[in-house]
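Below is the structure I would like to discuss, written out as structure tokens.
Every protein chain but one is kept in place in this view of the complex.
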Amino acid sequence: MPNFGRLLREKNIIFVTLALCVLFYLISPRFLSLDNMSAISRQIVPIGLIALGQYFVVVSGNIDLSMGMGSVLFAIVLGVFFGLTGGVALGIVAVIVCSLALGFFNGVLVAKLKLPAFIVTLAMLFSAQGLSGLIIPRGQQIFLMGDFFRFIGAGKFMGLYWSFLFLVALFVLAYVVYNHTRWGAYVIAIGNSEENARLAGIDVDRVKIGVFMFSALCSGLAGIVLSSRMGFVQPGLDGNGLLLDGIAAIIIGGTLILGGRGTIGGAFWGLLFIGVINNALNLLNVEDVWHQVFKGAVILAALGANWLLWQSRQVEAH
Amino acid sequence: DEGKLDIVFINDGHVAPYHVAWLSGFEDAIEAYDDAFEDIEITGRWLSAEGSLEKMIQQTEVTINEKPDVMFVNAINVDAFEPLVAKAQEAGITWIAVHSPMESADYSFTLGDVANGTNQGMAMCALSGGEAYKVAVMLGQAGNPSGEARREGIMKGIASCDNVEVVAEQPADWDTVKAQSIAENWMTQYPDLDAISGVTDAYMYPSIAIATNSGKDLEFFGYDGDIPILQQMQDGPVKADILLSGTREGWNFVQMAYRIHKGETPDKVYDFFTPLVMSEENHKLALANGFPEDVQVYYVDQALDVAAKGYLEFGPDSVK
Amino acid sequence: MTKRLDMKGIGKSFFATRALDNVNFTCVAGEVHALVGLNGAGKSTLMKILGGVYQKDEGVIEIDGAKVEIAAPSDAGDRGIAMIHQELSLINELTVAGNIFLGRELRHGATPFVNKREMARQVRAQLDRFGLTLDPNRKVADLNSGEKQIVEIIRALMSDAWLIVMDEPTSALSEEDKEMLFDFIRKMKEEGIAIIYISHHMPEIFSIAEQVTVMRDGVIVLSECTAASSEDHVIRSMTGAELDHFVKPHKEITGKTILTVENLTHPGAYEDISFNVHEGEIVVMTGLRGCGAPELAKAIFGLDGSYAGKISYFGQPLKPGRGPAQAVADGMGLVTENRDKNGILPPLSVRDNIALPYLEKSVKAGLIDGRRIDALVDKAIRDTSTKTSSPEQEIRFLSGGNKQKICFSRWLDPDLKLLILLEPTRGIDVHAKADIYRIIEDLAGRGVGILILSYEIDEVIMLADRVLTLYQGATVSEYAYPGFDKDRMLADMAGAGQGH
Partner (left out) sequence: MTTATATTPSRPGFKLDSLTQRYLFLILLIVIASVGFGIANENFYSLANIGILLRSIAVPFLLSMGMTFIMLTGGIDLSVGSNVAFSGGVGVVALTATGSAPIGFAAAVAAGMAIGAINGVFIGRLRLSAFMVTLATYALARGMALVIYNADSINVSDAAFLWLGGVSWGNMPVVIPFVALVFVALSVLLYKSTFGRDVYAAGSNINTAFVLGRRPERTLVWVYVLSGALAGLSAIITVGRVSSGQPWAGLYLEFDAITAVILGGTSLFGGRGRLLGTILGVLLYGIIINGLVLTGTNPYLQSLIKGMILLGVVLLDTLVQRRNAQ
């Protein structure tokens, strides 16, 4: 089967993830139970939203570090509006407006003023953290109870969580946008060579701003999901774990961190990989001091296996 | 300078819900004391090391150089701060170690974490109804002294009966977001789970929400006395909690600093009064099941009252 | 004929460098207008201003008599100007069709979805028209540089422009593809499309251009009809001096054998190749693109180890795929055919770009001796007459030809024993070319063995002591100086000469 080698090479993360699943299943048969699969599917939703937004940013050759704390900030925005009005609609609108505004701001700074995305979004990370503590006076908790939150947090359709279905739909949409619209091609082009993209007459700045608006919107959605599932919001939630998991998911799925290359499918599998590891940590009841060793070692082993499967030794020089 | 009292509070973080309540109690108390005592100008600052040991050391060094009157330090690790205590004392600053006691400090402000944890564990025993009862325990960050002490206590309390079984223990690193996934995993992994116990109320919020949303009938045992959790005790899923209350504690700091400034000398190890909280029925039920009578218990209303109004116990009136 | 483009009084400076000074340039419909000049004369800069890549400091641009501002490449596109840039400007991760339609994709009706099939179809049709076989759905990253150049050309052709600027379009093309390009150009001329054509090849210019404009140091020194001009006249006006033609000195090859290649085979690339290179000898491989010579050169340099057969160097067999580090340590040098990919280090200075292979030799007491490096670098710049504002200049700001010179000049090292040059004079002006030939001959005179790959038959004949013609990876013939027969060589290259 000559194509098997190629399949192995290009879709390696699928094999690594499946191998991990088998391994965990052998250790604990409960791993592959329906319940556990559905728990994984729900847990990856916020990470997946971050990963999806980050995907376009990274392919365009940038990075958005503000996504994690951004989702916390937007969750609080939702909470504040819910607390004020008792209704959800206004809160959702506010989250969308605020997130798009933040993304626009990031995008303008990066595209028009040519500031490094790393610093701009790091600054936004700090600012979002600060604002999240300043807009709720005295750090009160705001409880989010109601049908909407229950629906987002735990609603199911034919045994699958709505939030997961929503995520999958977004990935499909992203797949279509990435592969079948101009915008997708422009993002790839910019990530390969901003200069050449400009030469081809692409409005590079506009695309970049769009990319950042999309990532911020995704973090807004992640904030909505996160807060619905937790049932409350409060300043001081930590969004950076989400951020790192999201970036890890897309890179392990074959996206180049320096931009220009990646597949949506790979990102999705990378997301599953991260979800599986996070879940296994709990499921296998890994003792607390060994947590990080486990996580680090599994990722390194996956990278190594990846390489054994397909990477060539040579620096690509000719 | 008699006419001035400058209090600095250096904390390991500012992100946990508890920290947030702490800060607001502290700030309110500073204002209230400053207003109440015309003769003294009372100022306070609250620094957060954001979890970083290095940052906390730097903040402490800078603060010592500023020579405030009293420093409260919630050290990430007490060993690391021994060298600085001496320096502070040289500069004439009163050092109060918060939560983890320090031999060298002028005072240590402690919580009796082990005893509190034991109370929580015993409450679990007493309310479990004698049948097989499965509980999962959510821990702090590996190595964190408060977390370790609370865990030790909870385990000790649970060991007082043999129907309660700990099916899982996982650290959530004081992180609410992490707590959410862990709770979720537990609920799917242990379909017959009866209760979740945690070393902080921060874990209770997402756990309760997930249980409610997925229609699970779990019981919860908290620690911290966060007001929203206390509110879920009367006929709610939360069965017991430990009344620290961040706001209460913040008020108590200021009261303590004021007393020291006025020349009083509290105990070298100042043990913060942290009663167990239960509803009245549950307390009665527990007593009937052999819960020790000498454990001090606040009922929900009373707990809510003191938690919300730190000035009741520790306000300017308490020292006038 | 109507004057359509009129650039008046254009000036442009890069910091201290005055790249263009009061340049007036016009272009009429349906003409091919050649723009020539030495490397760094300002040709590309002038065209980049027209293409919206750079902004002019002074001057006006008029199209059809109306003043226009071209602030971005998209403005140029909107005004019907297409550019083929000197450096490849494709997006590696997109397909051929995706690149050709980049920025003006076709869509399924009014939906936002691009119609990949239709784009591929149109590209294939266009390719078919010229007898080219290239899959429109292939990723550009997988193409060789000749194919990439074709994609650039097709992109310009399919852009509905009335003016196409071609900045050295033939430098990566094979003879066949060049003919195809000239066919294109003739057809477009008939359709009234104007072409600005930049090249260092005088015969090309005199065969297709009506008008030739010569630039020197940022000013226009000559503009006339090709019919009324001559190669010599144009070449002279590029420097103001007569071209010092390179004449190959006569010499006897008596030195030791440096390189012996025996029955080298790499299926799909080359087959059963055997030859020698002696001290002081210039061996030139030639053929069409795809003849396997670059792969062969890489095997010799140790970049590729998957071959059968034997390579010996001074009588010692070489380990297959031993890596370039060993090759350089053994006294070999290589100028690759793709300078952007693996020839230059863009953010580094000219000095660093030249000095890199010398480093170990310039170490005193464990530290780099800057003065020794300065001396080497200055000599290398002088010997190749590279035009740079200073050795500290970042190489990416140099003109294309000058970058190429640096790729070459970094090997002018006293310990060099074997130099492998893949298309060494690509993009280099006529005067510098003669200089480079002289340097190659000097190196040979010093006993360095030289193995060159060149696709230009005149260059092959001018330089070689021995010629190997290759066809589809196999040696067709070997010719020794002075018995070169141009027609037979061309026949060999085309695959017609098999058998003698």
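Couple of notes before you dig in:
Letters A, B and C mark the chains as written, and numbering starts fresh at 1 in each.
In this section, a residue touches a chain if its C-beta (ideal position, glycine included) is under 8 Å from a C-beta of that chain, and two chains touch if they have at least 3 such contacts.
Just so we're clear, the structure is a prediction, and the values are computed from it rather than from any experiment.
Looking at the complete complex, one finds that the omitted chain is in touch with A, B, C.
Residue in contact with the omitted chain (choice from C:D244, C:E392 or C:D458): C:E392. In the complete assembly, the contact with the undisplayed chain comes from C:D217, out of C:D64, C:E204 or C:D217. Here one chain is not drawn; of B:W46, B:W95 or B:W174, the residue touching it is B:W46. Only one of A:S132, A:N196 or A:S215 touches the chain withheld from this view, namely A:S132.
Looking at chain C, the residues touching the absent chain are 15-19, 21, 38, 217-218, 303, 323-329, 334, 336, 341-348, 352, 355-357, 359-360, 363, 366-368, 374, 378, 381-382, 385-392, 410.
Although one chain is not shown, part of chain B still touches it, namely residues 8, 14, 23, 45-48, 50-55, 57-59, 61-63, 65-66, 76-77, 79-83, 141-143.
The omitted chain makes contact with chain A at the following residues, 109, 113-116, 118-120, 122-134, 235, 244, 247-248, 251-252, 256-258, 288-297, 299-300, 303-304, 306-307, 311, 313, 315-318.
The working rule: only the chains that are shown with their structure count from here on.
When each chain is reduced to the average of its Cα atoms, B sits farthest from chain C. The central chain of the assembly on a C-alpha centroid basis is A. Between the chains A-B lie more C-beta contact pairs than between any other two chains. Centres computed as Cα averages put chain A at a distance of 44 Å from chain C. Centroid to centroid, with C-alpha atoms defining each point, chain B and chain C lie 73 Å apart. Centre-to-centre separation of chain A and chain B, using mean CA positions: 34 Å.
Within the complex formed with chain A, the chain B residues making contact are 14-17, 19-21, 23-24, 139, 142-143, 168-171, 175-178, 180-182, 184-189, 191, 205-206, 208-210, 212-214, 226, 228. Put simply, chain A touches chain B in their complex at residues 30, 33, 35-36, 38-39, 42-43, 133, 138-139, 141, 143, 149-150, 153-154, 226, 229-232, 234-239, 241-242, 278-279, 281-283, 285, 288-289, 291.
Chain A contributes residues 176, 180-182, 185, 188-189, 191-193, 195-203, 260-261, 317-318 to its touches with chain C in the complex.
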